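In this view, the complex is presented without one of its protein chains, the others remaining in place.
Right after this comes chain A.
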Amino acid sequence: MSDAEQPTDDGVPGDDEFEPIQVFPEAEDMDLRPGADDCYKCSTCDTNCPVAEVDDEFPGPKFQGPEQWRLKRQDDRDIDDSVMKCSNCMRCDSACPSDVPLSQMHNTARGEYVEEQMEKFSREYVRNRILANYRRLAPLGSMFPRTTNFVMGLSATQWLGEKVLGITGEREFPEFATETFREWWTARGGAQVRNEDKRIAYFHGCYSNYNTPEVGKALVRVYEHLGYEIMVPDQHCSGTPMFANGMLEDARRSAETNVRELGAAIADGADIVASCSSCSMSLRQEYPELFDFEGTEEVAANTWDAVEYLRVHEDLEGELEGTSVGDEFENFAYHAPCHARNQGLDGQTMEVLAPIDGVEARDVGDSCSGISGTYGWKAENYETSMKIGDEMFDHMEDADAETGLTECPTCSMQMEHGTGYEITHTLEVLEAALVGTEADSQ
């Protein structure tokens, strides 16, 4: 640089001056207006939105996303409060023929709404914060599972939940397991198979740790049966309920831990698998859309759904050919969760179960279960949630089956709540076919 190029006039900062610039902009500060370029307003998203279908007050994803963003100016601070009615099922993402980043737009708008507009001492905020941070409460409940289950099951508790927090009293709280998955994992001495070439890190998420450890155990037995070494890294909530409640700061903290821990597992030669379709969705899509930690993209690129992973890396169909399950399973009414659908996995369970003798699965159609995580737990959404679920309930009852099957914990709550059926996870069926049940192995 010649002298002439040196800034000489008053107060011009030089290039070497320290400039405090935030390297990673906060997710709720992102400018997603350019994303509106992809929208040509065909309204396919609106016709696929399960909330818009049953709630005329909800303006739908086209307004929530591209239209609202396009109308926005940099200094505008208010987001329309209807964004809190979006259930974050993310169906609009797959419906869009033009790759508009709809759920990213909803997530950031919701984050901005909660950050800027929601009263931090309001019942709604406190309730949402509690629901979004289920993982922080679960260890407490899990410490004295029987007592907790007893207390949570009391009608007085449900009444209080509804009156004080706005958590619907119509639903029964999920029971805590007497032994968490991680306790079981430690007790059994961790991995039973060592294999440098076939290694996975299991992202169990909160629900199969605290509430349904049988799903996690099934995954372990199936993967070890196929010769995999399993790692169970430290982990936080995947963030799904936090995105859905606009708690992006909480989600950021969890994501930071997850990306670090899972990134380390990848460095050790593992791929990441998840048994919950919302967890895998979050790691694969929402993390790279909302966060920018080192390794985020790598974690996203190496995360799989647990069944999908086996279909790609093993001859799963061959393994299952000629296997059978016993009387422990009836025929299933299978519901594909929206977040599995978004990953292109909605047909997977039907195909995988086909070669197994002794069990039939009936697909109950492509409607949304309506609960969408914490959404259907909120008193004000309960009715909408059940209206959305109606189609699925009807189809379940019409199907030639008495039990339900799905990969999503909250879909299973809704299925059970709407029909009274017991609900199983696909991995549990695979476990029975390939390894035998837990009782058999002991």
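Quick notes on this one:
The definition used in the following text is that contacts are C-beta pairs under 8 Å (C-beta built on N, C-alpha and C of every residue); 3 or more make two chains touch, one makes a residue touch a chain; residues count from 1.
Heads up, the rule we're going with is that contacts and distances are computed from a predicted model.
According to UniProt, the chain absent from the figure is "glycerol-3-phosphate dehydrogenase", selected among "ATPase", "Aspartate carbamoyltransferase regulatory chain", "ABC transporter" or "glycerol-3-phosphate dehydrogenase". The chain not shown here touches chain A at positions 4-5, 7-9, 11-15, 17, 19, 21, 31, 33-34, 36-42, 59, 62-63, 67-76, 78-82, 98.
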